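Dumping the structure here so I can ask a few things about it.
One chain of protein is taken out of this complex; the other chains stay put.
Labels for the chains are A and B, by order of writing; each one numbers its residues from 1.
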Amino acid sequence: MADLEKLITVAKETVSRDDVKYLIGWRQGTYGFRVSPHFITEPEEADKLIFSPLCSNNLATYLTLVEKLPVPRGQEADTRKIALMVKGCDSRAVVQQLVEQGIKRESVIILGCPCQGVVDLAKVEEKFPAGLEQVAARWDDGKIVFQFSDGEKAVPREEVLADKCLRCRYPNPVLADTLLWEEVEAGSSSDEYADVSELEAKTPEERWSFWEAQFSSCVRCYSCRNVCPMCYCEDCILDRLNPTWVNRSNNISENTAFHLSRAFHLAGRCIECGECERVCPVNIPIMTLNRKLTKEVREKFAYEPGTDPASKPLQASYRPNDQENFIL
Amino acid sequence: MDNMKLPKEKVGDFLAKLGKEKFRVPQQMEGSSKFAPLNGESNADFTLSNTTVPPKSIFYPQTETLYRYNVGETAMEAPGEVDEMIIMGIRPCDARALSTVDKLFTWDPVDPYYKSRRDKATMVGLACQEPRTNCFCTSVGGGPASTEGLDILMTDLGDSYLFQVLTEKGEKICQEAGDILVKSDDSDVQAAEKLHNDAAQKIVRGIDSQDIPEKLPQLWESEIWKKVSDPCLGCGACTFLCPTCHCFDIQDEVEGLEGRRCRVWDSCMFKEYTLHTSGHNPRPSRRERTRNRINHKYSYFVDKFGVIACVGCGRCINLCPVNIDILNILSQVKEAL
Partner (left out) sequence: MKENPYQPYIATIEDTWFETVGDRAVKTFKVTLDDEEARKNWSHRPGQCAMVGRLGIGESMFCISCSPTEGDFLRFSVMRAGKNTQGLHEQEVGDKITVRGPYGNSFPLEDWKGKHILTIGGGIGQAPLRPIVEYVKANLDQYAGLTMIYGARTSGDLCFKNEFEEMAKRDDIAAHLTIDIEEEGWDYNVGFVPSMLMDVGPSPDNTIAITCGPPIMIKFVLENLKKLNFADEQIFTTLENRMKCGFGKCGRCNVGNMYVCKDGPVFSYAILKNIPEASA
């Protein structure tokens, strides 16, 4: 069970350390059910930290989103650690970043938050239209309880949890320096990729017309890429001009090139936190695309990214029994 | 001209009478909404509040061909004239956004692409009756029934729309559709005014923007910029979907020998936006970019054009993946001043 007191105590201790630059957790947002990442440098700021079914943000993205500004002459680079609160899925992102050597183990302190699932805001707001009132939430025995000023409202978890949480197999951090409270029971969730199978069952024409409609509505704001903890190339092909791999024009051809490039670049790397789909302002089901590749990778190579810090990236590992029949 | 009414069951006739191809109306698409041409019968949805993609996309599309050419040749061909348009169902904040952006696009030299579409468009606005949580138009000079930038203001009276005719362009439309519209009387106007007032009462968020434009630059080195931009992902959701954000990039795009120089939406929140070819970036981090975004809207634009470049539509608040909330930023600004 999430222990807020413990969380705040550990956060205060951590952020007081000389070798810690800042700590990232979650705090209540400015209205409704919103939550915002909370960057802390001072112990007193830890009092605002929360952990609840509203804490969707995968904070691991901030490990690679750190801006590497030129160090002024005469100064030394700040090598202090970043402390980070992670749910199970978030921890897989950290692990995969470590596996890919995108970050250094000694540069991060991982505070593990065993998690019973976070909500899909759209599902919640369908039930309770977002008002100005800041609403907190908690887990309670298979229910999500929303704490309104005029009383609490409990909803069965199945009705409001994000799809990724309903099939979650990693509710507990796979890697943590400190586990903030007891692990939760992994439960009997399984993932049969029903959403992917459904799409696979369609004809190519049907599939294309589905994606054509989806990609046409993309505005190329790149929130999916920027929120993604695995999209951390310093020189992203989408930004490149010389040569230009993907034109800046918004049309079905360029938008498709963008989404497919991103999906392929995440093959064997996507840890299924679902952030890309959550943040998309036009609600493109990006995870369906990513999960198709995740499914392929799992079936063909029995590989699941972000689960073993000692593993190698899929593309950098070879096993004699790897399938080769896709090679022309 | 007298006010008129369009009975709801006659909306289809109205669209047909004036020519369906002319209309750009709010529509619910796959996972979002936007203004698009009518197709088929009537896919207009006048019950939507703000569309996800603001109607700036009609006048200033995300991708615009400036001219076409053949690679290796020197002839350039600009796109032809645009046809007349009727933008029906635009919300007052979005119409105000266009009047705001007009000031920039008609600042010498006039932008011919934008201007020609603006000239060809008749704006039929729809008063808001159910403002959303993050609507704050009344804080920045607008309101749920603001008429700025509109030719006609429509108000949903239940079984009909009241048409308050504001300009000659609006009058022309009402004359053309004269046999479909019905006369309205004072009671309709009174009913509409009551609805307008009720809607304004329903707006729950706001900011006193009085001193902000003059004083904002004084907070240049304030720690609030770091604080509010810490969670920023550097994506373009807030700017691309802002009805007043207008920045663009110009790129040459070539397929085979066919080339075009086009402009595409760009965002001041992207690091490439200000990146010099030398590698130097005058706005090196999200702190500087966020500071510029807020200063541009609430101070620089005011200096140049006399109005705040924010109409309080709430999109940037609604769509930010990490709850960066412009009202929250502004209230921190007020506190720091």
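Heads up, the rule we're going with is that a contact is a pair of C-beta atoms (placed from the backbone, for glycine too) under 8 Å apart; a residue touches a chain by one contact, two chains touch by 3 or more.
What you see is a predicted model; the values in this text were computed from it and never measured.
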Of the residues B:L66, B:V82, B:A191 or B:I224, I need the one that contacts the missing chain. B:L66
Which residue among B:P112, B:G178 or B:G306 touches the omitted chain? B:P112
Contacts of subunit B with the missing chain: which residues? 66-67, 69, 71-74, 76, 78, 104-105, 107-109, 111-113, 217, 220-221, 246-252, 254, 259, 261, 263, 266, 268, 273-278, 280, 282, 292, 295-296, 299-300, 303-304
Contact footprint on subunit A, counting only the chain that is left out: 241-242, 244
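Assume only the chains that are shown with their structure count from here on.
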So, in whole Å, the Cα centroid of subunit A is separated from that of subunit B by 32
Hey, which residues of subunit B end up touching subunit A in the complex? 29-32, 34, 52-53, 62-63, 133-134, 204-205, 227, 230-231, 233-237, 240-241, 249, 251, 253, 262, 264-267, 270, 272, 284-286, 317, 319, 321-325, 327-328
In the complex, subunit A residues that touch subunit B: 29-32, 34-39, 57, 61-62, 65, 67, 69-70, 130-132, 213-214, 217, 219-223, 225-227, 239, 241, 244, 247-251, 275, 278-285
